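Rest of the complex left out; these chains stay put.
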Amino acid sequence: MTSLASDADLMALAVRLYPICRSITGAGLRETLRILGASIPLRLIETPSGTQAFDWEVPQEWNIESAHLIDPDGRTVIDFQDHNLSVLNYSEPVSATLPLERLKERLHISTRNPDWIPYKTSYYRRNWGFCLRESDLRQLRPGDYRVEINSSLEPGSLTYGELLLPGASKREVVIFTHACHPSLANDNVSGLVVASALAQWLADRPRRFSWRFVFAPGTIGTLCWLRNNEPDLGRIDHGLVLGLLGDAAPWTYKRSRRGNADIDTIVPHVLRELDPLSRVVDFDPYGYDERQLCSPGFNLPVGRLTRSVNDGYLQYHSSGDDLSLISGESLGRSLLACRSIVEAIEGNRRYLNLSPRGEPSLGKRGLYGSIGGASPASFQMAMLWVLNQSDGGPSLLDISKRSGLDFESIRSAAIALQNAGLLTELSGME
Amino acid sequence: MTSLASDADLMALAVRLYPICRSITGAGLRETLRILGASIPLRLIETPSGTQAFDWEVPQEWNIESAHLIDPDGRTVIDFQDHNLSVLNYSEPVSATLPLERLKERLHISTRNPDWIPYKTSYYRRNWGFCLRESDLRQLRPGDYRVEINSSLEPGSLTYGELLLPGASKREVVIFTHACHPSLANDNVSGLVVASALAQWLADRPRRFSWRFVFAPGTIGTLCWLRNNEPDLGRIDHGLVLGLLGDAAPWTYKRSRRGNADIDTIVPHVLRELDPLSRVVDFDPYGYDERQLCSPGFNLPVGRLTRSVNDGYLQYHSSGDDLSLISGESLGRSLLACRSIVEAIEGNRRYLNLSPRGEPSLGKRGLYGSIGGASPASFQMAMLWVLNQSDGGPSLLDISKRSGLDFESIRSAAIALQNAGLLTELSGME
């Protein structure tokens, strides 16, 4: 099993994944999931072309061997091998010669970042095209151009990867990341790397919740997953979409559509402790797969963690989003944040004070100094808070927020009180 | 039918209404309603003197022909024909001679604005008197004064005007304005003019709601209307009291007693778009007929729209509130605001997303570009918001507020989605 423990491990995996031409179906996607499978026991699920997923249908499977654009002088001006963004993703096969004026309808540049090749797709309407830098476009001379796109669009299947780490309870936490973007490092090689490393770390730990990791193509992949799992969605207590976790920006948490789910308290709390520059933004219906998971028919308690946000950095969806944009250190810090979120979710329990009438005597249980008159130390204050608030309502995180004491103190106090027989956990779990 | 479409039309109606001596009963009130009847098909309702309206009783009808105050030298120092404010409104008939010292008990000046004639009434206790400028009071010489007030207080009736514009539903919106003030231009010739013009404009338009316009004397007139309509008050979904709409001040919206009625969201939203200087104030139990409509036994969802507020401008309730205080432009802008409020009430629908599990495919319905990778345009964002939020809870206005997108974009998106079969309206209407 390939280890994903160090920052260098994370970056090495990113370097390995970056060059692959992924899409919402096809060989690149499967190869990506197989590489992840060397680090975590990922199960691959195939959904055949033509399968209905709510309002959508799984399209034909797309594969591509090579693509060239050859100018009137016979020079290759675009070669798919140089950069897989240079072909419109899901381009149908074509072998043709056409004059520059007609070719131009098939050429895409980025108006925002003319120096980079833009990332363009056409999954649901048959089309072909090339993407290129504006300067390269301007150098194209008039005349007839040769187009060769050796791709295929045929009945096949859409692939997603899934890993379930069972816990003491069948109640679930789901972690999503999209797996369909080709050579774009931050969006979303970074998400694949961090989600895999998180799963590997968590696999060796005791778990209260069952944790489900899903690596799926955006939109249609997540819709397939929702379709395949619809009867069991009621098991999900918390969820998080991961993406854009390798750049240098501080973290941004985007709230679930509900806005008041537990995850909407937990993640902001964890991030605030790790980085005061981290931000929390409201839900909006654009972005990654929270679009599907938080659609009104599902309305799952799923938030999203990124560094930069979608469309929030200069290199977004262009060849500028390359390996130089991300770093092992940044991936590693994001992994740390995710681990802290896991610990907060696992640790954020609710307890019931078993001696609720008056303060129980902590002194006779050795939890309080026997000499009175001085003010309690911070750990004793944490115990008083936990005892006072544990009436079945507030969670430990709620108590941490109300008291102003840090989560770890509150959690330790709860454990000490539970060991002393003064608290019982309210699981609310199957 | 007299048109009330242009600013000049509005001002012309104000000029025509201003000189009439209105009161809570009598010929001036009826004449006013008949003049409005030339623009809108107003129905006049008469409630006989002595009728009980909750804690109140319709008083005897008051009419006045003329009134004079003649000084010891035989000179007419006050003539009702010069200004109808100069007689205490509801003065009983009197023909008498009395010395200045005793007369003074019957003379009213404005301590706040000594240069203007104050507006004073005595509807519910028999009384008579004159109102005058302080400088005129000071010039009165000692001696015997002749008083002639040719008025009558006799069994008759109280008149109010009503117009119902039926809509697709029997659910109602009520628009109130008081009709009892004599020669006071802003308070409330302006309200009569704007409410009439609004009704005329709305009469020609399709309506989802039924709209009811009431032109009634303050307090007792509104109480008569409430008494006559009590069994049907449950039909009212929204209401607005109009007044003080012709001066130059920015608009003020006063919330309903409930404070969280739909009208309390709708009007502030509309005003904010029209004038950033517009204000919103909390309900208080003083003012115009919101006092009655929002009394705890009715507690109707009725707010109030004015420019200046009652008692909030120098000329309030004095002869200074004349035609120079108002303008056709200001009346016209207030009419525009009222029209926008009507459109917002009519347009603020609730929809249900018919494809709520996941985002429906907008692309296959031609509502989304087929080339992916770029960020959605604002209209596409509006569609995503409407789809995501339309679970039966939020109205379009709620969605506009949550998304930060303007109401018209949200409304257009909803219509496009409804046409595509993705939304159905939830009327909640009979």
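Letters A and B mark the chains as written, and numbering starts fresh at 1 in each.
By definition in this document, contacts are C-beta pairs under 8 Å (C-beta built on N, C-alpha and C of every residue); 3 or more make two chains touch, one makes a residue touch a chain.
All figures in this text were calculated on a predicted structure; none of them were measured in a lab.
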Identical protein chains across the whole complex (2 displayed): 3
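FYI, only the chains that are shown with their structure count from here on.
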Chain A and chain B: spacing of chain centres that average the CA atoms, whole Å: 55
Residues of chain B touching chain A in the complex: 353, 355-361, 363-364, 370-376, 381, 384-385, 387-391, 403
Partner chain B, residues of chain A touching it in the complex: 53-56, 88-89, 108, 118-125, 127, 219, 222-223, 226, 230, 257, 284-286, 291-292, 294-299, 311, 317
